[in-house]
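Below: the structure, in structure tokens.
Our next item is chain A:
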Amino acid sequence: MAALVLLPLVACLVLAALTASRRSPWLCRFGGLAAAATALGSGIALSAAVLDGPPLTAGGLLRVDALSAFMLAVVGAVGLTATWGGLPTADAPQQDWLFSTLVALFLGAMSLAVLADNLGVLWIAVEATTIATAFLVGHHRTRRSLEAAWKYVVLGSVGVAIAFLGLVLVYAATVAAGRPTLSWIVLTQGHLALDPSLLKVAGALAILGFATKAGLAPMHSWLPDAHSQAPAPVSGLMSGVLLSVAFYAILRVQAVVNPVLGPSLMRGLLVTAGLLSLTVAGGLILRQRDLKRMLAYSSIEHMGLLALAAAAGGTLAIAAALLHVLGHGLAKSSLFVVSGRILTAEGTTKIADLRGLLTRRPGVAVPYLAGMAALLGLPPFSLFFSEVAIVVAGFQRGLGWVMAVAVVLLLVLFAGLARHSATMTLGTSGDTPARVASAASPDPASHGPRAPLVLALGVTAVIGFTAGPLSTLLQQAATILAGGR
Partner candidate 1 sequence: MPASVFAQLVGLSAGVLLLTSVLLVWKRSLIAAARLLAVQGFALAALVAVIGVNDHDSQLIAVAGLVLVLKGFVLPWVLDRSRVRTGAVREETPLLNTTAALLALSLLTMLAYLVSQPLRVLVPGPTTAAVPVGISLVLYGFLLLTTRRHAISQLVGFLVLDNGIATVAFLTSGGVPFVVELGASLDVLLVVLILRVLTSRMTAKFGGADLDELMELRD
Partner candidate 2 sequence: MNAGAVVLAAVQVTAMAILSPLLVGLMRQVRARLEGRVGAGVLQPWRDLRKLFAKESLQADGTSWVMAVGPVVLVASSALVCVLVPLVGTVAFPFVPDDLFVMVSVLLLGTVALALVGLDSGSAFGGMGSSRHMTIAALVEPTVLVSVYALSIPVGSSALSAIVHGRLVDPASVAAPVSLLALVALFVAVVAETGRMPVDNPSTHLELTMIHEAMVLESSGRDLAWLELGSWMRLGALLGLVASLLAPWGIASSVTLVTLVVGVLALVVKLAVLGSALAAGEVFLAKLRLFRVPELLAGSFVLAFVAVSASYLVVQG
């Protein structure tokens, strides 16, 4: 069983090493995909194992409970969507070995982050994701991507360094309580007498640091740049699951701090961050002129919503938040993959230059509309159910006015995203000669594999309705965070 825990990590490392040394065309093309598939497979297997039995451990540093197994499955699923969907067609420029190596390392680092029991190892993995994605963001070697990469690395590393300071102070508190440890299970279940005032500073710093990595306002300024300048599959991975992994770290820290200090500190911090993120995203969504930047701001919105769910706390809110993580990850990565295809087909991602896509290029416009419907939270997609559940849970847990403000902001964002999407896809294609010519013969090609998009959006559509093992898994994960087994 311990082997199953180590499998995704070993697989990603091996794939990265092989791609870097052998540089065979097959590995360059499918290396990332293989890593994502391994992560998904182990995630599902571990979820099954953990549902029936106790949490698995490996080596004292790793521990798999229901939450970790679920997050690993999310990493794998979103990773598979992004890497498979991002496979270039035969006539497009192929990915080089560095790209595939870094993607494999990126997936490995995220898997390590969700499988870690030791908070220090969690921190190392989160920093490793920054390192792995630095050159992925700057892959295109243009001035803008260089600017985006610089801001991303500096802000990300500074934020994560602040989180490290918080973890150091947590460790100091455990030393003062007589049992030096950074193990999450010991910190939450070990009944250590941690000093409240020290833990207050430590918790605030750790949350601040991981919130920077999760793209919560006011530390979000790197996110639109990095996610818009990176290649499409990388943006899909970053928006879809890296932000959620940082959110997972916030949840783990919250579970350590709340038993000692009560929920008020974390609630205050997370409500502020959540509402600010929603406001920032809502305020700037209408001004967006670039498709990928618009999707990045939508990610900020959803992370804000997740922060509000974490602030509310309780089984319903956390389970809904985890479902939202899955749904948002699949929908956002599909949308970024489609945006990459639009870029290849049209040569631009400027919203003003993309007109009438539904008539001209139905092969990319239809997946785009489906993905956008999922992202906007229309039923039957699971985001509808998770957003409703989060709002209801917020009202139940005493955050009534916060949720009311959030709903208003969500409506603003709905309007903005819908408007931009309508501009791009519906109606005629404008009156430039090239467009008139191409309007006569619509291009049905999908510019990339259809299967991953169908699978991803299909799962998102279906999963809101199915009960069974997934809901049990989510409930178990939520109970763990609230201080259960």
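Criterion applied: all candidates are chains of the complex that A comes from, given by their letters.
Everything that follows uses one rule, which is that contacts are C-beta pairs under 8 Å (C-beta built on N, C-alpha and C of every residue); 3 or more make two chains touch, one makes a residue touch a chain; residues count from 1.
Quantities reported herein were computed from a predicted structural model and do not represent experimental measurements.
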Single touching candidate for chain A, where 1 or 2 all sit in one complex: 1
Parts of chain A lying in touch with candidate 1, wherever the complex brings them together: 61, 118, 120-121, 123-124, 127-128, 130-131, 134-135, 138, 141, 143-144, 146-151, 153-154, 157-158, 161, 164-165, 167-169, 171-172, 175-176, 180, 182, 195, 197-198, 200-201, 224-225, 228-229, 284, 287-288, 293
